[in-house]
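Missing here: one protein chain of the complex. Every other protein chain is in place.
This part shows chain A:
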Amino acid sequence: MKKKKCRQKLITHEPPRITYFVGGNMAANTSKDVNTNIPDYEYTDVNTKLFHIGSFRSEWLKRLKPSSYSFQAEDEEAFEANFAKELGVDPEIMTKVKSVCSLESLRCHPEDQQPDPEVVPPDSTLKTLVQRKKRQDHRASLKISKNRHDLYADELDRMTVGRKAESVADMVPEGEVILTINVYYPAVFDKFNYIRPHVTLVMTGSHSLAELRDAICCVSDLQVCGEFSNTPDIAPDFISKDHFKSAFFYFEGVFYNDMRFPECQDISMTIIEWAKARNFPPYSQAKMEDTRFIDLKIKVGFPYLYCHQGDCEHLVIFTDIRLVHKNDCMDKKLYPLLIHKHRVTTQKCAVCHVYIGRWITKNDQFAPSNPCLFCDKCFRMLHYDAKGNKLGDFLAYPYVDRGAFN
């Protein structure tokens, strides 16, 4: 009996002891693992494990001196005095340290012979430059002129760099979290390629999901349903966004529904009930407008879902989360910032070949093809008289080009 007891006791003690045993010499690792709000990879270079954005922020703030994340520039002299004092360095050595570490020591050419930084140095041994030279020569031979979109893309966020707000109340506070979010467009490609069209938005931790939703432009929100050949002037009033306001984000088992308007429906309910009936893990719901990013638990790099217009689905990826930096836009009112936009080729009007198509006609005797695409101006000139009366027989559907937001 006693022996049996002994054995039982040993067994009950076994598990904790084994974990101790394994973890014993790796205490440094285990202490790291305990804190789940220090983001780490779930899959290397792909996505992180789950963590709470607000706690991630406090973990950083706990570790940093306030001066490290302050918007204020630190005083150079104070810095040096501090350094000298802390390391017990006398002024003479301090001067030497400073001069050794100065920018002067990085200059790769005589002071009076500054080469043109816009030109690839021709005789460099650096592999990067050898490649860049080759690439440049190749481009020159092709006579590629710089795309105006490239030029524009570079300007997108330059305007907001370090922008101060007019009033203190609109200032992004020090230590705030900045999120970079990619929203991908449903891929409708004739041929498969690796480019995933998306927009990149920058938001702060205090923004709500509803504010993200409002920043996502999608043609399906602007789609107008119906045939309007008899009343082309009222067509723009029937924009889908105003009709079908429901939408949700789906992150980590929770559907965040937009419930700001009385017309909004909880369109996630169908999915939740469907899942329940099939014994899927339970899902829950929350309101988009009541959820701030700082309250979310997410995985960086992981694809989530935004769904609107019933079935227009976008992938949403948080590509970066960090503390705000003094070079960031500090005017809250300018957020969400759009820092990347994918450009798609636009469908031009079949008549003028200049403007983007706004109307599709069918069974149209004036059209060179069936169906046919027209810009608003050409469409009206061709199909209506001066008084706006419809000429001839045809069907007209409003059309919103995917590149309309370029």
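The definition used in the following text is that contacts are C-beta pairs under 8 Å (C-beta built on N, C-alpha and C of every residue); 3 or more make two chains touch, one makes a residue touch a chain; residues count from 1.
The rule we apply is simple: contacts and distances are computed from a predicted model.
Determine which name in "tRNA (adenine(58)-N(1))-methyltransferase catalytic subunit TRMT61A", "DNA 5'-3' helicase", "Small nuclear RNA activating complex, polypeptide 1b" or "Succinate dehydrogenase cytochrome B subunit" the UniProt entry assigns to the undisplayed chain of the complex.
Matching the unshown chain against "tRNA (adenine(58)-N(1))-methyltransferase catalytic subunit TRMT61A", "DNA 5'-3' helicase", "Small nuclear RNA activating complex, polypeptide 1b" or "Succinate dehydrogenase cytochrome B subunit" yields "Small nuclear RNA activating complex, polypeptide 1b".
Per the definition of touch given earlier, which of A:Glu118, A:Glu166 or A:Asp393 contacts the omitted chain?
Of the candidates A:Glu118, A:Glu166 or A:Asp393, A:Glu118 is in touch with the missing chain.
From the listed residues A:Phe228, A:Tyr256 or A:Phe302, report the one that touches the chain absent from this view.
Going through A:Phe228, A:Tyr256 or A:Phe302 one by one, A:Phe302 is the residue touching the chain not shown.
Identify the residues of chain A touching the omitted chain, counting contacts across the whole complex.
So the residues of chain A touching the missing chain come out as 2-3, 6-7, 9-10, 13, 17, 20-21, 24-27, 32, 38-41, 43, 45-48, 51, 56, 59-60, 63-64, 68-69, 73-74, 76, 79, 83, 87, 89, 93, 96-98, 100-101, 103, 105-109, 115-121, 124-133, 135-136, 146, 150-151, 153-154, 158, 161-162, 180, 182, 300-303, 317, 319-323, 325-327.
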